[in-house]
Structures are given as C-alpha cells and as structure tokens.
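Note that one protein chain is taken out, while the other chains of the complex remain in position.
Note that the chains take the letters A and B in the order they are written out, and that residue 1 is the start of every chain.
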Amino acid sequence: GVTIRIGGAGSPDSPDTKAMEVFKQKMEAELGSDVSIQLFPSSQLGTVDEMVEQVKGGVLECMYESVGDLGSFHPAANVEGVAYFYRDEDHFFRIWRGPVGKEILDAIAKDAGFRVLGPAFHGFRQFLLTKPAESLADIQGRKIRAPGIPAYIASIQALGANPATIPFEEVYTAIQQGVVDGVEQPLVAIKDQRFYEVAKHLLITNHMAETMGFMCGEPWYQGLDKRVQDAFAKSADASADWYRDYTDSSQAKVLEELVAQGVVVHKPKLDEFIAKAAADSKYDAALQPYIDKIRAVK
Amino acid sequence: MIMLLVLSVAFLVLALLAVPVAVALGLSALLVIAIWGMPGFILAQKMVNGIDSFPLLAVPFFILAAAVMNSGGITTRVVDLFSSMLGRIRGSSGVVNVGTNVFLAGISGSSVADASASGALLIPEMRKDGYSGGFAAALTAGAAVIGPIIPPSIPLVIYGVIAQVSITKLFVGAYIPGILIALALIAYVTSYARRHQLPARGRPSWGVIGRQFKGSAWALSMPLLLVVGAKGGLFTVTELGAVLVLYAIFIGWVIHREFSWRQLPELLTDAGLQTANIMLVVAVSSFIAYLVVVHGIPADIQSLLHNADLSPWEFLLLVNVVFLVAGMFLDSTPATIILVPIFLPAAKSFGVDPTHFGLVIVLNLMVGLIHPPLGLNLLITQSIAKVPMREVIWASLPVVAIILAVLLIITFVPQTVLWLPGVMGL
C-alpha cells in the first residue's frame, strides 16, 4: 500500500490537528490496509517553512497548513493576506470549492508543484489588544504584530494600524512587555496560544481568513493510483466539512471561554472597516489578477 | 532507540579523538543517514534554519557590546564601583555575576542572551579576582540558566501552549525555583572564593565610592536603558543588544574618550568568529530533533512508559532522566514539542500538577544548556573565556550537580512552585 506522512504545526489538541485525524480516519475507511497514514503535528518535523521545502523536495508527502505558506513559491498563495475577501463562510466555500478556487489551486500545482486538497475554513482573524478598543478609530496607530508577509502588512496598514513584524514564538512576551499593542489572529489561535492572558480587548473584525488545506507534492500526487487520488480528495473535503461544522459550533463556545477569562468583546459595525480597507489598501501587482478574480465571485 | 545509540557512540568516539564538535556531530548524522537511508538534504536544511532565528542574534550583539564597553572604559568603571561596595567579600565579582544574571533574567526570556551578556562583561573581571577561566565560564553558564526560569521566559510560554496551562501561573510559579538556584550558586561561589583564598578588594571610604559613582554615571545609565527600554516596550532584549553596541560606542567615544575607532574592525571580526563557532554546533545539532522524530523514538518512549508500572516518584525521576538526556542533544523548543505530549497525560494520571510539571521540565531542559558535551551556554562562555574546553567541562560538573540538587528539591516539593501562585489566587 501507500504510506502518507503529513506534517502540521497545530498543537496536539488543536482543531487543526483534529482535522488531520478526521482525514486519516476517512482515508482508512475508504482504502483500508492499502494506506498507512502517519501524522506529525506541532511542528515536529520542522517549522512550516521547512515542511514546505520538504514537500517540495519530495521527502514529506503532504502537510496540513494554510495555503498562504506557499506564498514564497507562488504569488497566488499570498491572497490569504488580503483584507475583506469573504462576506461569510458560504462565500468562502463558493470561492475555494468553485471554479475560481480550482483555477488558482491548479495554477499553484502547475507552476510551483504543490497540490492543494480540501480547502478548509478555520475562522476569521480578529484583533486582540491590550488597551480598550471599540471601533476603527481605536486601532488607528496601534502597533499590531504582523507576519513578515507583504499582503498582511498592507492589509493591517490599510486599516490604519501600525504592523510590527515579530516572530510568532515571541508574540506572548512582546505583548506582555508592550513591544506591540496587540495581535490579529483567529479565535482558536488566540485561545490556543493563550494571548488572552496578556491582552484583554477583543475586537471582532472578521478582516481575513486563512485557507487551510492538505498540500502535497504534485509529482507524488500525480503518481498515485486514481483510486487513491479519489479517496484522498474525498477525505480531504470530508475533513474540511468537519472543520466547518466544528468552527461553527465552537466559535461561540471559545468566545464564552475568553469572556470567562476576563476578555472584553466588542462587535463593531464592519462597514467602516470594509470601506477603509477598500480605499487604502495597496497590494503587490503580482497579486492583483488573483484579487480581481476572487472579488468577482458572487 | 538503536539509532540514538549509534549516534551517541559515533559522536563520543569522534569527539574524544579531537574531531571538532560540529564535525563529529555531522559525521555521526551522516552515519545514521547512510545506515537508515534518510534524505540527506534535510541535514543542510536544518543547519541553515537552525540558526535562522532572531533571538540567536543576541549572542554576537552582547559579545560585541561587552567588547566595546571594555575598550571604552565602561566596564571598569561599573565593576570598580560594585567591587568597592562589595569590597569586604572575597571574589566579589563571582557574586556580582550571579546577581547580574538574576537582574537580566527579569528582563530577558532566553538563556542565550544572558550567558553572552554576563559572560562577556564578567568573565574577565572574575579572572582579575583570581578565579580560573574554566570556573568563571562554568559559573556564568550555570547562572544564565536562571534567565528562562525567572519570567519572562520563552520555554515556559512554549510549554504553556503545548500543555494548555496558564502561562501567568507558570511565570509566578517560576520565581521561587529561580531564586533557589541563584542562592545555591551564590553559596557555591562564596565558599569557593573562601577555600581558594581569593582576595577581597577591600572597601574604600565612602568619599572614594562617591567619586566612583560620579565617574560611572554614564556607564550606569546603561542598565537603566535596559530596564526602561525593555520594560517600556521600546525593544525586545535581542534588539537591546544592538542598541547597546551603538550606545556603548557613543559613551566610550564621546564621553570617556577611551574608545578608538581603529579597534572596531578587530572587535567586530572577533565577535563574529566567536558567534560563528557556537552557531556551527547549533546548526548541526538542529538536525538531531528531526532524526528523533522520523525514527519514531517518541512512540518508543510512549510504549515503554505504558508498559512500565511506575509509582509517581519513579515517574518523576524517569522524567528527569529522559529530559536530561534529551537536553544533551536537543534544543529546548524541539524537546518540549516532542516530549511534553508524551509525558503530560501520564503526569496528570499520577496527579502531578501541570504547572509544577512544567517547571520541572523546563528546568531539566535548561540543565541541558550547561551539561557537556553540547550545552549551548557552555559553548558560549567557553568561547568568551578562551580557555580549553576540558577546563570548562571539569569546572561545570559541580555547577551541574548543584542545579540538579535544586531540581530534585523542586521535583519532590511541589510547594516550591505552587505556593506562590496559590497565595496570589491564581
């Protein structure tokens, strides 16, 4: 049979890791002993960047992470950092399971050699700040931790905050020491990384969402039997369906838990955020064709 | 498990034959690659990514800053002042060294920054007081262990995330263990100074001390910059190292007029080469964690643990042993990532408090920074002291023993960790 090793970066109990386990179960149900799946969560095989290179070099079959991590191999993957793409979850899946998403993912497979399967949603990113914030005006000029990726930086800047690039593992102490005034992350990460212990003001802005997915070496994937490929695609989509249900049912619970930890939640009107992002954002020219395509999806 | 045995034996044989540590480790890894048929380019990948980390920049920054401060007359002024104030104590610079590390621990989250900063400043001073280079290097390496114990602490943050334990509670619980280590090391260094009859510098009159204080006012502004800058959110401790270099050049050049620009190229190359030497070892050893994972060693440990019928005491002792061995080859982050998920469920089933368990584990891994052959702190302080490795290794054995003794107390007296958070209602 075929052995598939899958690396991930989520902690052992995180929903990202559970989504990998769901995939494994579905695959085993489909293919029985013809397949052996080994999961390596919590960055055991290396950082996300290292895993991407391992997949590219053919020494790791697949990884489960956000498609944006392929941005250093293909510009299309960087659309992840663009603010206010998605109106809601349905819209997200209309894009990524529809023809536009397929076209973008096929381009990544053809030009960069990564096959992305089972695009999944793990929640919108929100702002978490050390000082009270209720509206767009309150985040103007605040120092917000950003990944060192231009599209993210452009989006945070467009919203009027000052992005500061700090390595992920230093974010907790950087917030605590006041090097930054906050972070923007999905709720699960805010809970998982325990950022709520050092910043108590949550602003529900839904400004971005990562596209999670199984990312495999395209040459390896094309070498699989048709039967295994079909099972793979089916199981990856099933994992994404599980993840969507999980996100729906858990967001309210996560919010409650955060409130119980003393986090103050504000839900501002998003119109002014969306308008400001649209007016002030400037993205790399290489991204623009993909941005236009995605924006055109109803 | 056989893989680990092959790796360790090959490494020890080569290292004892005077093959450089990095090369010995690299050849042992090549042997594993040859026997088990692994993809070799991952060795290259891990070597570069292992040092591609911003916090490691602290090493050259602080070594360079100290070199500039030494050549600009800043260190002498401050150390003279402190020695005068502690003049009655024999070998006072050793005590100042431990104290400096406690102070730095309150600001920095990593041991690397502390070992570089305190070593570069105080190893030369300790040698002036009559300590051997090996002792000074070993003591500094041991004292820098306090860095990631007393908060802020990057290893405790990583444990908190993996184990889903309150990081605030871990931070509060870490104070007493950190202070215990500091006290134990101060007791050790003062008794060492008494036994070896190191001279006390003698306390001059208050008038003299007053003049020294005035003379070192600018130099004293540097720790102030540290506190204000780091606590005020101006910069992270790594960045502080770089700021400190420019600030020290400014004071040495403009205020004290003792710094000469002609020296700078040599200071730069020297600091760069010392860093390169340490980083090459770090680079090669970052491949080991990958070998451990792909060889399924975590699963082996898990099944061992499952089949052994252990009492809670035996379990905690086993944890100490496994993490100490792991600390020999693995950096604290991969060790935490790989091992905590294996041991934490068992710890919980034995009724061990996860906060207490976190401190035991992090302290264990920090001992890995000072035990030979691959302790990162030892590599840093040895390269600063510029003495043969064997002198540092021999001198480090009592320091390791002392910290292990404190570790045993903390392991078997959970209140050393849990009392303070309890008092604070966490």
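Definition applied: contacts are C-beta pairs under 8 Å (C-beta built on N, C-alpha and C of every residue); 3 or more make two chains touch, one makes a residue touch a chain.
Just so we're on the same page, contacts and distances are computed from a predicted model.
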{"item": "Options \"Peptide/nickel transport system substrate-binding protein\", \"TRAP transporter small permease protein\", \"Sulfur carrier protein ThiS\" or \"Pyridoxal 5'-phosphate synthase subunit PdxT\": UniProt name of the undisplayed chain", "value": "\"TRAP transporter small permease protein\""}
{"item": "Option from B:96, B:226, B:251 or B:271 whose C-beta touches the chain left out", "value": "B:271"}
{"item": "Sole residue of B:7, B:32 or B:51 that reaches the chain not shown, by the stated touch rule", "value": "B:51"}
{"item": "Omitted-chain contact residue, chosen from B:96, B:226, B:281 or B:294", "value": "B:281"}
{"item": "Candidate in contact with the missing chain, chosen from A:12, A:41 or A:71", "value": "A:71"}
{"item": "Absent-chain interface as seen on subunit B, which is shown", "value": "14-24, 26-27, 30, 40-41, 43-45, 47-48, 51-52, 54, 56-57, 60-61, 64, 66-67, 70-71, 120, 123-124, 127, 133, 234-235, 238-239, 242-243, 245-246, 264-273, 275-281, 283, 372-373, 379, 382-383, 386-390, 393"}
{"item": "Touch list for subunit A against the chain that is not drawn", "value": "53, 56-57, 71-73, 78, 112, 141, 143, 146, 148-150, 153, 157, 162-165"}
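In this text, only the chains that are shown with their structure count from here on.
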{"item": "Residues of subunit A defined as touching subunit B within the complex", "value": "11-13, 40, 42-47, 49-50, 53-54, 57, 59, 166-167, 169-170, 172-174, 176-180, 192-194, 197-198"}
{"item": "Of subunit B, residues touching subunit A in the complex", "value": "39, 41-42, 45-46, 49, 53-55, 109, 152-154, 157-158, 160-162, 164, 166-168, 230-236, 290, 293-294, 298, 333-334, 337-338, 341"}
